[in-house]
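Missing here is one protein chain; the remaining ones are kept as they sit in the complex.
A, B and C label the chains in the order they appear, each numbered from 1.
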């Protein structure tokens, strides 16, 4: 399968390269970068030194269409929408890692991103690339938009509770902690080491853009409006997200009910581990446990005092939260084993 | 003023030493440690090397009473209650940094700490040592119990909203991020560097002990039951706490209303900085901004979409969260300038 | 191939498990632990959750011999020597990751480890398991002792200079920076997070035990005594070592001479990357670039002013510095492709 990447110099592009260069079914034919055209991949992604002598090609959509059967687009939001019609017309399959085709409702782009979508007719052709919720649709899709990492962690933590009908749907809280790599590879004063080290920095504490896709997906599970109060914080690490979700109970439940809800949804998922351990050091999900892997660790606890469930989802934001899920979707779209190229266990300790 | 410290070898003990050794009105007469009796202070607290040649004395309550007018007790929970009657009888003033005398209701100790309090008659003689809520009582007190650091950050973030009567009192969420020093100076697998580095580790995600004092203090503001769903997480830093509080609105408010609520409560506080900046890098409280100081940075944001207020409080858990507030209480109790010995600005960057 | 691990609960044991569980030629039959007998592997190595349901077996050498064709021993120094005669007698191949069989000269154990070796007759049957220096011997060996991580990084940085005969052999300096995982999985005040975070802590600044094997190997290259002044420092990371070596020139050389020396030695090595880049961010070796991989990044610079070469070697101490090289040796001993099971690229950023 000939595969190309548009926008391969960012962190998600680099992670795609790391996965695709060793994927047994993939022939990586082209990787573009506006900024680094002509440079060796390993100058930008130093981990790839010794693994490939490829160089970044210029950002030429025609060349990509010509050389690829499937294309990953890993660009800043608002970019891929500009040439997506050409990719579709060119007959290639597309997996878009940006936000440009995640939302079904064109009006939602005005609320959450502040612009009018230029090709709203394409939105319904894209599937939301979260295999745990849309596996069958992804299998039949030609166009997939993978979730935002903050959104994914929040959806996976909340979905079983929402689906089970046991929590108040208008008062869901998602308090998210995220590593620096989620902010991308471009330096700024916000990411200057001396300023970023050791922070617990609230970032877009209200109206975070990923709220739109979280509410779309959770509402889709129950056919009712769901409201999520999401507040991310930058913390002192490079990779990893933990979404801690606080849901108030709408009916009385016990821990076995919660286990049932989570097992029903994720019991057969190849990349979801359910973690609520009564022994040992790692009793709940923690991003430290998933670094380098495609696992989503999901867990929960019941709070009888405050009539609440706390639920957690930890992912490596560049893997399960971006490139890993994108490859998982590719495997599904092309009929490969879903876990192909994604089997590397997490590192510990790291 | 002759001052002694019982339990001076832990991190709060060390921070007390750092402050008291340079306090202009204090003569530090004795610092005890069971474990390090006879050792130089600077062997345990290496920052004090060159500043003092004092040694740890043995844990002898009689000696402490004899040599002190005021005593700080900085011991693990469940310890100071055993000899507090003797300190009271000895006629010394006491500032206790443990949880042993924070709760007014003896039954609350059974709920949150799982034991029957051995000297319930003393509980009412202690004042909860949070100057922002109890300044006048502290001024007249002989016995003060300073707040837990997680509790303090949560109370300071929520109190203005609770007092203003604008939020639902049974669905308050406090999602707390805390540095390792809050877990004390004793090594264990939980604090082993290779396991603790880079974590976002949920810790006691429900029924955290500090919930009791948070609810006591917030209920006290309005004469109504308040319920707080608190979930702390260990994050990758040594000093610092951020409490992020999510409160659902019980009436419609605007940002000016919120400013008014916070200004009314903290406008004249010497150690509270209100932070909700529309420019610059540090727009909301962040522990990085308070390290080494006695400041509590408090801020908020209004979420019109989810009908919520997010409020924040950041403190250095060893300073404002423990030893700094204890010295602030001492200053109030003894009629000194409230900020004496606490004026050092935070470090930046650090 | 049936493989067993004696001492599988430490960090190098965990890394062996991570590699061997997915090695295409290996059937992992037994993993022992004195401390965690009967516990699931994933309780101690949380990254393995979902990958295996194996449990730690008791430390029973007979059982290991019976079930294994090849045994890894990953125990604290001074332990495996006690039962090594039994393993040898049992006819299994052995790869020992401790220091017990690294030194050829029994007297060296008295100098560097302070004890008399109990089975000196076995020392000559072991090969020093550094493929870059001893590949052919390892291929034919039944008993291999893999290098210490600090020693390995230092040997790889210095060997080409020593072999080329261009540096003073009695004044070699190795200034090493090492992550916390090198100190193992047992908590102590030295590894307590609050004390270990942010340090640059000199550790055994003279007479470090690994000096013995460094001098043995470098002397072996030239048939002359070599003296290495080695000083390690703990730094603020979990994985990774950088050895910075300062060598004074014994003759005048240019940069092309240095390239020649390094290329001659490592030009065909599958796991050595030579890094001296004039562009980009990563111009010299840095542990950050090798995390999770079996690469040893080696580089150098010429100092015409001080008549010195600075050379560097960066490795992931748990991979190339321990378990990765052990598996590389296993592949060589058993005639497998040398890189089998070791192909995972490093993570970036991490």
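Just so we're on the same page, contacts are C-beta pairs under 8 Å (C-beta built on N, C-alpha and C of every residue); 3 or more make two chains touch, one makes a residue touch a chain.
Treat the numbers as computed from the prediction; the structure is a model and nothing was measured.
Taking the complete complex into account, B:49 is the one of B:34, B:49, B:116 or B:251 that touches the chain left out. The residue from B:275, B:310 or B:330 that touches the chain not shown here is B:275. Considering A:34, A:192 or A:263, the position touching the chain not shown turns out to be A:192 (whole complex). When you scan C:194, C:216, C:331 or C:344 for touch with the missing chain, the hit is C:194. The chain not displayed touches chain C at residues 171, 173, 175, 177, 189-190, 194-195, 197-202, 205-207, 211, 227-229, 231, 233, 235-237, 240, 242, 244, 246, 248, 281, 283-288, 291, 301-308, 310, 312, 314, 349-350. Where chain A meets the missing chain, the touching residues are 11, 180-181, 183, 185-189, 191-194, 196-198, 237-238. Counting the whole complex, the residues of chain B in touch with the unshown chain are 11, 14, 18, 21-22, 43-51, 181, 238-239, 273, 275, 277, 279-282, 289, 291-293, 295, 343-350.
In this section, only the chains that are shown with their structure count from here on.
Among the remaining chains, the Cα-based centre furthest from that of chain B is the centre of C.
The distance from the centre of chain A to the centre of chain B, with each centre set as the mean of the Cα atoms, comes to 38 Å. Chain B has residues 189, 194, 197-198, 237 in contact with two or more other chains.
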